[in-house]
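Handing you a structure now.
Excluded from the complex is one protein chain; the other protein chains are retained at their positions.
Showing chain A:
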Amino acid sequence: MPRHYDLCARVQNGFAARLRRIAVPDTKMNLAISNVLYKEGFIAGVSRGDHVQPDTEYVPTTPDNIATRRLWLELKYNNDEPVLKKMSAVSKPSKKIVMKVEELQNLAAGNRSQFIKGLQPGEIAILTTNYGVLELRDALEKGAGGELLCRAI
């Protein structure tokens, strides 16, 4: 079961290698985090597919093809530079980071909280809440705290 830091590594390395698209394991968590990245504009698209290429038409996931199922993320570049420079895990199995709303407000303002540096201009943080996997500001709108999975800039 790949953890969220696996996705962070794949996305960051894919951008650094200037790839057009990358294949990551097809799991609910990976899909949820990829959706947040897509909504924030870091990647151009998310689609399901084979281990070779994305699907052109809908292919249901069955026990026969599950081993080959992947999520394909289309990467974005602007002005000869990757749109996503760095994506790193915050909460790790060695040290889990769960934040309340007040602590998240601190982060959003750019101040340190629980030994986690505040967000810089253009930086996002992805956390899992009772309302699902959300970006930090969306979680604050809902008034929800949760486990801070990763941050991307």
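The definition used in the following text is that contacts are C-beta pairs under 8 Å (C-beta built on N, C-alpha and C of every residue); 3 or more make two chains touch, one makes a residue touch a chain; residues count from 1.
Following the convention adopted for this analysis, contacts and distances are computed from a predicted model.
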Undepicted complex member, UniProt protein name, chosen from "Protein TRANSPORT INHIBITOR RESPONSE 1-like isoform X1", "Small ribosomal subunit protein uS5m", "Vacuolar ATPase assembly protein VMA22" or "Sister chromatid cohesion protein DCC1": "Small ribosomal subunit protein uS5m"
Omitted-chain contact residue, chosen from A:26, A:40 or A:135: A:40
Contact partner of the left-out chain, one of A:2, A:45 or A:122: A:122
Interface residues of chain A (partner: the chain not displayed): 40-42, 76, 78-79, 81, 83, 120-122
